[in-house]
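Encoded as structure tokens, the structure appears first; notes follow it.
A protein chain is absent from this complex, but the other protein chains hold their places.
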């Protein structure tokens, strides 16, 4: 699959809440086909303390506007700088990177996301809808003030909410949400992206109930395109590269 | 003399021509007394390739507006970034640094500047005027399109111009300008700031005609406040620090 | 051995080249130094394997590769028709392992040179141990020289008191070309968790941070030993590459920079040509060791 390193133009920077914002980025040439679960490597110019690129999942693709969006959580220097970008600014991306979620054209699917890990699920919902599948979403947030975009997700499927403090939706971790606690679990496949602990918990729960599960890992990356071997995770085939063989893995294959 | 490291606010960025611009910077607290010939050390944030501060002469001080100005020539990354600053942006300065030109309260004085080296002469003219002295200016530029601020200098004294290509004023180096070629030279003291070659030529000419001469050196600096010993120049007292004992030196003392 | 231009890619920073086909035509490159190959399969070190540092990074990959048999049977066939020089980075833990790998690579018609990696700081036994003691460096070079009939490059470790002495040691062992430098041994700590950032605690420092050290070593070795030098360490652009050539490198390698900009090598090739034009210099080789020191 051909990959590109190009200057995108910032066409929008929308703050969702204190720690999260969405960057809309317009490509300089028509976008190639992009798959849900793929990511980009962002070059954070103008930041003396960010030497390497920063990986971010593709949150949404709008081929008509020729844009892709990133949902970014402010963590350190790199994400902080990205948050200060204004429409018209340039941002260099290497893309599209990684494999993708599997894309069933039938079946009952549950998309589970937590925090900034919800990022790839919007695009996933869109693509599934286009294939004629309406998934359910189970989204976890810290608290009500971080819950956002529920309306947008609702367009693609039914949304279940959890918050750590119970200020909106169910209280507690996503794995405590009734929708995922049902037995038998009425889903054919779970797709999960979020903090490591959450992905482990969901994977375990799914395995216990005999439901297939895919997770999108967020290992530290140097290159993002398979040449440095820094991002590996142990699988049934030995150490595999999260940036090439992943970021999406069938949890049954992982030894984490 | 007390020194400060403070965030200034950009209140103006005026382009003079392709390679030069003037930054007006407002201090966060009332400015201390500043002397002509002194300089600041600028921290160029947001530039991954500028690690050290960049020294710039103080071009003008407006105590009423609580601002100081820098006249900057674009050379590399640091000056390029400074040129992109907008009103409201912050710029961290260490100031006021270095000694100053001598400030005679009488006599016929000639202020000679070339290129960005004219920078400190505007402030010098202002301070001399306040002491009741109207100096003459001899300013050298590459060509007519780099000649600027002649009206401003004219407020403080008579202005003689040279351009390398003769497109305005006299053709050739400042040392070929009739005003400085007179014999005997009707000045009590010459103050010079500009490219190394120009300062050498002016110093030699002045020495030949028995006129005292001060130059402002632009050596490479790491600290700017006397502690690294990187900026030295050999003088009659051994290696002296250009950032503390200078940047202004009586040419008779220099062994350059 | 001919390189069509002096810009090549550093081992461990370009995989086996294939991933970069997605970005540009590999035929543009002077050469490709592929990832380390060892006697048998190695899983490499545990995750996390990298840390970002000021103008650089630490890595501790630990020579992950599937071994020389797999290289010859499965990887070589995909590389052999690349329209550029492919050089194999040969690693090991014992002299026997180096020799075994070199012997096997010697059989591969399309490979005209190996780069003996006696400088990897990220494996417990072997690796760097061979590259910091002159006598052992001579010994391993000699042993490989006996079985390897084509161009033998040896990649030196910068983690030494006297780089010229090491260069002489491998020259004595029969090296044809010297590559310098490999990574400097460094460490990163996460102050919040109070733990090392990478699993092996220490790792190899690369990137622009090390460029001044690499340049100095290239210059020292250029004056001490009369062998061609492949220079690297922190090259990010054409100016950096030219500096290494002025210091004495005949060819340069670009490593970490490939992670920041996958298009960096073609850009460096263009930039060197611009520089030569601008300075009226006929060919890149005219600037090798041309530093004006007076």
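Which chain is which? They are A, B and C, in the order written, and residues in each are numbered from 1.
Going forward, contacts are C-beta pairs under 8 Å (C-beta built on N, C-alpha and C of every residue); 3 or more make two chains touch, one makes a residue touch a chain.
What you are looking at is a predicted structure, and each value in this text was computed from that prediction instead of being measured.
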Among the chains presented, those that the missing one touches: B, C
Chain not shown: contacting residue from C:68, C:210, C:227 or C:265: C:210
Contact residue for the chain not shown (choose from B:52, B:144 or B:212): B:52
Sole contact to the chain not displayed, among C:28, C:185 or C:224: C:185
Residue ranges of chain C at the interface with the undisplayed chain: 51, 53-56, 58, 132-133, 159-162, 184-189, 191, 193-196, 201-202, 205, 207-213, 215-216, 219, 234, 239, 242-243, 246-247, 275, 287, 290-293
Contacts of chain B with the absent chain, listed as residue ranges: 1-5, 43, 49-53, 94, 219-220, 222-233, 238-239, 244
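As a working rule, only the chains that are shown with their structure count from here on.
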Shared interface partners, meaning chains that touch chain A and chain B: none
Chain centre separation in whole Å, for chain B relative to chain A (CA means): 54
Centre-of-Cα separation between chain C and chain B, whole angstrom: 47
For chain B, residues contacting two or more additional chains: 48
Junction residues of chain C, two or more chains touched: 55
